[in-house]
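One structure, pasted below without further comment.
Shown here: the complex without one of its protein chains, the others still in place.
A, B, C, D, E, F and G label the chains in the order they appear, each numbered from 1.
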């Protein structure tokens, strides 16, 4: 229910084309009419090129095909996250233009080429080899949302010189996503080196007292580097969404 | 150890003013010379007008006076956080220009007026009356770091229309800090309404199964609104630091 | 041991058919005779049409067949919950009139048609697609216990207008069951919109710091909307049982 | 913004007293005008006699006086919960008609006598002597909201005959609130005895592995008696709110 | 409702002094008459010399005096546990024959001298000096319930020879209560040395990762010595109750 | 190192057959000679007919065969616990006289018939159908250790009359093992009905907030019935070991 | 970037073979040139004979082959930890000289024979049979790092004499690694017997309230034997690394 719609309705009332009662009825529904609100949201999404995202975990191939088909028909770009490799075959058959990013466990279907219109570069830094899938999810997502991205991997706090050597690259990013498991100390060190927004992503990498990522999560929440914020364990997608918004402030 | 310093040294080597051995000695110290690094950091801080911050909790009045005196001598602006009211008396005597923000439990000493040079406005939204101290800490900090700030309080998810009425104000901010205790659901609702970076601050407000803020913390980490990032429980200061960096991207 | 039984015994004592000693022996057993109590319970169940329920998880098909056969012989209606699809085949062969509800993982055998004699409608609201199985369990159970039911799905707090559009439907229910995973914030928002009993069901949907539903559970226990009560994680069955009792107050 | 208001506005548009532009401006604010929504809420509250409630914990006497004064001016009945005894003195001076319920740590100010217009009786059952304050909070709240209430105390599962002796009283209630600490087993036993909605309130009573009420909370969430719902630890107020809503289904 | 009572009633029915209807009425109340059950319990208590116990924590001196006065009038022996020293003064005035056990924080009033009629000796072994209060509570309780008791203290696993030197004393006990904080390893070692029932009592002694006794509790529950059972943290009273029952098997 | 050994050594010293130095050397080793201690232990085990026990979980069939063969050669009775059904085939071939108890997941090999020489009967009470495996492990173990056993199953707190009907059976046992999952309330009720040692075994039966048995474990540790002791989750074996020792006090 | 490298560079500057600008460029990279730092590290590793280690868990055989091939080309000794047996086949084909240690789940490839040049012996003590894999990982690692090692297994606290018999062996070690699951009490007893550094390794062996090793971990952290330090659950590798460093102090 856009302002135009309201203005038209009122004009019709004034001209007598619509009765006061009929208009009252329509307008009194306003607080409950989500259609209008949804329209506005829809417009904004189209306007911003925000593509559609499907959380693939726990969905059957059939369900995903159904949702993708509906979306594709609207000409939308589509991102499917947490898509295990065994589901890709049928999707590839149905959507030959879709691309599967194995490391990231993501599938993308770009019908309209994404323009990297974010202000700067989103830099993803990951600690160990096992953290790469989460980093890759962040990279694919950030790229898909229209950002330039860079990746630096295998940068752990126990070999601090590898990080120091990247100081300039860190300083030149507009936002930094730091992905780390185990003790999750990397965001603190990165946050202490450069004055850029740092989004920390704890991963479930580790064993024993890592408790599936709790150790890393707590470490990041208690970071002594002010300016570090945290997302859920293994949530590379969410970190990229936040970085995307920050990259457009 | 700036590039200029290095160039001068090399020139002296070339001219014979400095022996190869002496220069080798100096340069081989490089990875260990934090003085140089600290200088760079120091310059950056002066350049960016980043003031000094003292974490007041667990420090005696004597310790705080000592640190503040040293800082004040450098002409720095000073922020003391987590300063309980009973410590303010003596500090006020020593630093008559300092101002105590009771709600925020913060003390500020501005020797150089802060210029609000962030890009936009940092909006702090807090849920209940008891969340106000954490929100106030965020507000005082963000202002101190040179940002325009606004505050909306008493906006809970159980009375959702109060939040909806503020949609425009939310949309006009550059970053939004959402402060909430109990179930910590407010950031999800805010994040769903506007496409702005949302920093969620769980508070220790609540009782029983709130477990000192764990319920709110977990709620925020699991937010279904992509783009929400989280800081430690009651960490209004950290949220403001992150918002300040985002506001300068 | 019904009142009739007691009266007969006393009459026999009075007439001398039963000795004082024999009667004393029998009556002194009273507090221990559950047979009488069980009878009363049994009568109440028959009187209220309360059907039999089998928790299917961890039971073999053989065990379920055995219990169902005994129950079916009494003419009871039967509900089997948490029944995985791989066990349905043999049960369908044995009980051709039984119906398997795939979403809900429930099987029902109605020998006496259930009359929906609850006062009003039990409305089940679920947040995301992955929460549907738990919602379905609640719906099947509530229906089976003799209630009118309605379902509203895909109503999350991050898209609050979808919920607002349903305000009238919410207000017209007699009890509302709200099923949500992740941050579990939906019951607070629903509870704030309408003055109806709200039963919150946290689900194990989520990952990382959702900790298998703990985040949602804690969120719901700390709901800022007074009047929300909570059941165990994924316990759609229990929520429906409570709603059924409330719907008959 | 009532229907009357809208109708008047439209009539003014039709007659030309208000321009289309001015009316468009007003109406386009609708989704954001919480005043209108608040009015509706306010009307409902007046209509249902729902009194105002203040959570006293963490508020100063001055703050409470301020809020109560504003409320009292509207003629509302007022309930203050979690009010420690040391704050009562000044409140009693300011509001001589207010009554402090020491056990419940609640203060009530009834300007309009509450009519017990709930359908039946809300029965509060508490386990040990130390659980009485939480039970009392539930009793005061339920009474204040316009319900008939009864209390049975000192009914523990380790002396089961005391509970059995109350079976009729349990069966005659419309809703039962069961308050228990330690192992929190009482709601299961009560829920197994009668087919009435049971709201379980875990208390923080206990020591060691009771972990401030977690043991009782978990026990209640895992109750083997279907139909038991749970509220937060020590939340007698919330249980009474839920019971009040159930008592009006 | 003793067998005598029932026999008398039946005799009256037989003689016609009581009508069948009146007797039916009385007897049909049986399952609900807790008075009868309580009598039976009461008889058993008198018969077994089981004294009354008051949990002192959280009770005012006034409340304790009231309960003790009622109990004392029945001639019972009384045990008050968890009684802080500041409450003893007034109790001593009211009950000059009562004895306060400072270490154990218990008060006993013996009106009938306790006869140590348990089969053997209950041996209490405690690890460190700080564990003594919990051990003392167990000792006072076990003695009060009519058992011979012995105490061995300052026997830690880090000085294993002190324990080995007591092997004969351990072997001669009928039940052993082992009280330990920190890592709680002592019960495993004791349980491995002798084939006697071992009741392990974790204490809240420790700091940091002892988490108020959780470390000791978990250690004891995971004891590799089969035959060790565990009670709640700091629950010397409960351990003594269990030992008392075992000492009478 | 028996007294005889020492006497012989000293005699040799006296006679000069052994030098003072050589004897000093041998005797100074005494505190370290476990051989003597092990002999004593071994004798005690043979004397008491205590059979050997193998924890089967995590051991290969090959390992179990090896250990059993060695034990069987000594003529010992053997109990293997936590033995999954798929390992039984080969063991049955190797040890045709062994008996597999499917419910209990235990295998026993009795070469010397066990004499039930405990004082009284060990009664195992279990709550739900799913708790039976743990109860069965306790029954098989207690029987194997030489005790008379009885089993009562399907006795939950939500149907309290079933328990009350068993009061005499409970009272006639010498020790009671109570096995329950979910809220774990059964031991409290049993412990309140009879004055017998009660060993509570929490089971991992349940879902959601049962947290694999934590809810039941905490419930039992916080039992309001004094005299209840607890073993590890699912530890039917340990409960039977403790009951066996108690049955011989 | 060794001192030699720097000296050569400076000499080239002096001679004019390298321009001041070119040298400035190179040297200004110094704090960021991890290559240089890595060289230094690399030299140290070669000097100390520290071999390369690959964490095998979560890596594919292909990835491991790739890394090993690169390492082997440098002539390094290689240790692969956490390598499941199903991955060994292909690795054995590719590296016929590699040796798989089944118990330890480790593979070693020794191209340069390790010299045991640590000061003394590293003694690994493990509690139960199930703890052996973790102990074996520690043994293989310590040996690989150039230490003499010994192993004592099946030494539990519930059979304390077995440990006492080893007192001399314990005393003769330079460092002791104690591996234990369940209640994790063994390090306390060992630490109390000898004055040697004790590294405690909790294992995930156990069930129920062992919580995957948390019980053992907490027990070890709370050890009453001063001088015990702890590593992560199941981290035999880390314990051996620490022991190796201690063995070279």
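Everything below uses one rule, namely that contacts are C-beta pairs under 8 Å (C-beta built on N, C-alpha and C of every residue); 3 or more make two chains touch, one makes a residue touch a chain.
These numbers come from a predicted model, not from an experiment.
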- Of the chains that are displayed, which are in contact with the missing one across the whole complex? A, B, E, F, G
- Message: For the chain left out of this view, which of A:13, A:53, A:124 or A:189 touches it?
- Response: A:189
- Task: For the chain that got dropped from the picture, name the residues of chain A it touches.
- Result: 127-128, 156-160, 164, 182-185, 188-189, 191-193, 206, 208-211, 214-216, 218-225
- Note on the structure: Contact residues on chain E toward the hidden chain run 129-130, 159, 161-162, 164-165, 167-168, 205, 207-210
- chain B positions in touch with the non-displayed chain are 31-35, 37-38, 41, 57-59, 63, 202, 204, 212-214, 217, 232-235
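Simple rule for what comes next: only the chains that are shown with their structure count from here on.
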- Task: Would you mind checking the shortest number of contact hops between chain C and chain E?
- Result: 1
- Note on the structure: Under the touch definition above, the chains in contact with both chain D and chain G are A, B, E, F
- Round to the nearest whole Å and give the separation of the Cα centres of chain E and chain F. 25
- Query: So what's the Cα centroid distance for chain D and chain F, whole Å?
  - Reply: 51
- Among chain E residues, those touching two or more other chains are 31, 37, 214, 217, 221-222, 232-233
- All chain pairs that touch each other: A-B, A-C, A-D, A-G, B-C, B-D, B-G, C-D, C-E, C-F, D-E, D-F, E-F, E-G, F-G
